[in-house]
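All protein chains but one are shown at their positions in the complex.
Lettered A and B in written order, each chain numbered from 1.
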Amino acid sequence: MLNEYRFFDPDPAVRRIAYELYAGVKDLPIISPHGHVDPKLLADNMPFPDPAELIIIPDHYIYRMLYSQGIRLEALGIPTRDGSPVETDHRKIWQIFAEHFYLFAGTPTGAWLAHEFVEVFGVTEKLNSANALQIYDRIQKKLAAPEFLPRALFERFNIEALSTTDAAGDSLIQHKKIREAGWKGRVIPCFRPDAVVNLEDEKWRDSLQELAQAVGFEINSYRSFIAALEDRREFFKALGATATDHAVVIPYTHELSQHDAEAIFQRARQNKTSDDDAAQFTAHMLMEMARMSVEDGLVMQIHPGSFRNHNEFIFKKFGRDKGGDIPLQTEYTRNLHALLNRYGNDPRLTLIVFTLDESTYSRELAPLAGHYPAMKLGPPWWFHDSIEGMTRFRERVTETAGIYNTAGFNDDTRAFLSIPARHDLSRRIESNYLARLVARHIIDMEDARRMSRALAYELVKKAYKLG
Amino acid sequence: MLNEYRFFDPDPAVRRIAYELYAGVKDLPIISPHGHVDPKLLADNMPFPDPAELIIIPDHYIYRMLYSQGIRLEALGIPTRDGSPVETDHRKIWQIFAEHFYLFAGTPTGAWLAHEFVEVFGVTEKLNSANALQIYDRIQKKLAAPEFLPRALFERFNIEALSTTDAAGDSLIQHKKIREAGWKGRVIPCFRPDAVVNLEDEKWRDSLQELAQAVGFEINSYRSFIAALEDRREFFKALGATATDHAVVIPYTHELSQHDAEAIFQRARQNKTSDDDAAQFTAHMLMEMARMSVEDGLVMQIHPGSFRNHNEFIFKKFGRDKGGDIPLQTEYTRNLHALLNRYGNDPRLTLIVFTLDESTYSRELAPLAGHYPAMKLGPPWWFHDSIEGMTRFRERVTETAGIYNTAGFNDDTRAFLSIPARHDLSRRIESNYLARLVARHIIDMEDARRMSRALAYELVKKAYKLG
Partner (left out) sequence: MLNEYRFFDPDPAVRRIAYELYAGVKDLPIISPHGHVDPKLLADNMPFPDPAELIIIPDHYIYRMLYSQGIRLEALGIPTRDGSPVETDHRKIWQIFAEHFYLFAGTPTGAWLAHEFVEVFGVTEKLNSANALQIYDRIQKKLAAPEFLPRALFERFNIEALSTTDAAGDSLIQHKKIREAGWKGRVIPCFRPDAVVNLEDEKWRDSLQELAQAVGFEINSYRSFIAALEDRREFFKALGATATDHAVVIPYTHELSQHDAEAIFQRARQNKTSDDDAAQFTAHMLMEMARMSVEDGLVMQIHPGSFRNHNEFIFKKFGRDKGGDIPLQTEYTRNLHALLNRYGNDPRLTLIVFTLDESTYSRELAPLAGHYPAMKLGPPWWFHDSIEGMTRFRERVTETAGIYNTAGFNDDTRAFLSIPARHDLSRRIESNYLARLVARHIIDMEDARRMSRALAYELVKKAYKLG
């Protein structure tokens, strides 16, 4: 059972205020402007196959914890790159998950799962070794019902808009299918050109080829590369996109001359890229993306500081996004200097910056967002999308940047079912944060109600131009 | 209206103790050993012109937030360097401020302004679009009265000592005027030679010229440069100074040979300074300043880690200190090694170190201050001079360094009216911090009362030798 006061401070004064604020926002529609749900899910609208396929296999938040405690990914049915066999009995996978469910106590994954079980499936018992298969069967049965089809859940979850994340060369065929289906759900793409911008990506030339096919012209120069990106941004916009997204290791920004950009591009085509080339090109392309955003109005997101595929054994065997990405210390003040000086005073740009390095909240990010008109702070990301993580974010950012230089909440999830759980948790934590301000007489209830609505709904809608 | 329990924890036990501790210190005199009030204010003792001129135009804490939300500085009457026109109707400026007053909810600026309105002007309504001009007029009227003259406010604020911050070549004419006026207020200068120490400052040679004029001899060698600084320190001391202050990007300390210092100095005179020259010279001058402090007893402050004028557009148009300075990651353990090894064991030195990088509190600064007799920690600075910021400081520093290796509170303000608000907030937060220790039986009330008085008054007086 879910306690109605869960996640609020135990102090009665704070709890009462938090509950009142939460009651005012809990039923607002969900806006999900950044995430990794596969659009095929909503294009096909087919029943989810089974609980393991739905909850465990796509969610690296879950299996990274199991892996850390010595459970092999093969035993959890995670598909291998070379097709070598993995567990196919999904009831066995579920049983392992249930036996180790206690590992998630005190983690956001534990909180989200509890919400999914109770609110989506009506399962109120705590999962354990003994009840594992009985709960599996109950969920399995529900998944067959029409009200558990993806679109039905989308509507039940009260999602006003959902953005996926898509490669520059993606055909967006699933997005077209959703539009052509006559279904009213707003599902939009987001332009993420990392694979063609990162010259060190092993598949760079393949991705460039895909991009060329998508635009229908040859990309044999930096100039045509830029033209192709501009072309694709228009195409994404036509299918509803309002934003772009850029993952970089270091958020270094620096403008190259056209001549230097062209020279690096040509070296890359000839497979002669140096490390410095790649770093300079990424830094330059962030500048170019900001320029394009000023021109075409797409909101620009930067997600820096993840050492991708840190565990090479897991990467080689299972591929990307398998729980082996690890954050790095990240610097913003010097790195974003060029971009913010060139475009940060321009009211046409919205730049939303994320971090995995919490030490930058009060030191760099809040001071930057509290000054440059173009810059907004993204919500606590990934490992920090949690009860304590969200609380630290607000406590460290608000005093310098206020709440109006932040961009509301993102769920950033691959786990479709966890969307309402994540937004509910966010709304509870923001309510509790504001309640603590009210209880200490830092703000009054009039302020708190206005801020509460902004944090739950208005800021994200405005920042991502989803009005 | 200001709640008398504001900023205290809502827990009744903590609140009761916090209030009791606060009651014991709230009326102690204010010591303000570091700040940026213009001494001319107290030398001339003329009425403040109007609310916008008093509250908005000199305070970058206020207009950086407005700027971040898209309001141009011209519209706020911030003077341009080239004299190009800005808004001169101060009622219009005030109206914009009032319309955006909600942005400050949850920020220390919001808390300080509330205190100023209520305690200084008796304005108890929350400023908004509708009441803006009526409140403007009420404040305007008060400003004309003799009890709102700067010296009258200084006395009403119960300021025991106020230090300004002054360039090495400053004539200190305003300080002389204050002394000659026969007024009993203690207003003292602080020696801040950054402009002549930083070889990369575009006006370095101008500043050096001013210094030469001030001392009355030519500065054509490193040797005469040092003699000039020593001369000026004596002059500042004669006008009451007890401290020096040094802003550096990186707090690197390193002693050069006389020969190398001279060579760098001569290259600088010939406008041939390299980046490395400037870094080495700054590092060396920190060593020299510590040496002089050992000799003349002036307390040495270091304020490192600010990337000044990050927003070049704002800097070019409006000049320094316009809200465009951004903190940098800062390292102390290696950087202060040379200085602390040379002078850190010397009881004649007091070195007060500040930071904009909170990650150094528990990692570097508390361990250093909890060991070296010469070193004390300055209070949470600038962006961290806030409710959560002060709480984090005490929670991260005290367990390693105790409270007696910290230097009490600084308001560090340009906004004269905010001085009592800032000290009151500090006293409330320190009281609350101590109350939480008492309520958890970590200290008893006898400890807490002694520590409370130290934090509010005694530590700062001792650290800055203002007894």
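Rule of thumb we're sticking to: contacts are C-beta pairs under 8 Å (C-beta built on N, C-alpha and C of every residue); 3 or more make two chains touch, one makes a residue touch a chain.
Only a predicted model underlies this, so the values are computations on that prediction, with no experimental measurement involved.
Chemist: Who touches the missing chain here, B:340, B:356 or B:407?
Modeler: B:340
Chemist: Taking the entire complex into account, which one of B:207, B:282, B:306 or B:405 touches the absent chain?
Modeler: Of these options, the touching residue for the absent chain is B:405.
Chemist: Which candidate, A:357, A:412 or A:430, sits in contact with the chain we can't see?
Modeler: The missing chain is touched by A:357.
Chemist: Residue-wise, where is chain A in contact with the chain that is not depicted?
Modeler: Looking at chain A, the ones touching the missing chain are residues 2-3, 5-11, 64-65, 67-70, 102-108, 110-111, 126, 307, 310-314, 323-329, 356-359, 383-384, 386-389.
Chemist: List the chain B residues touching the unshown chain?
Modeler: Residues of chain B in touch with the missing chain: 11, 13-14, 331, 333-334, 337, 340-341, 344-345, 347, 359, 362-364, 366-373, 375, 395-396, 398-405, 436-437, 439-444, 447, 450-451.
Just so it is clear, only the chains that are shown with their structure count from here on.
Chemist: So how far apart, in whole Å, are chain A and chain B when each is placed at the average of its C-alpha atoms?
Modeler: Computed from C-alpha means, the inter-chain centre distance equals 40 Å.
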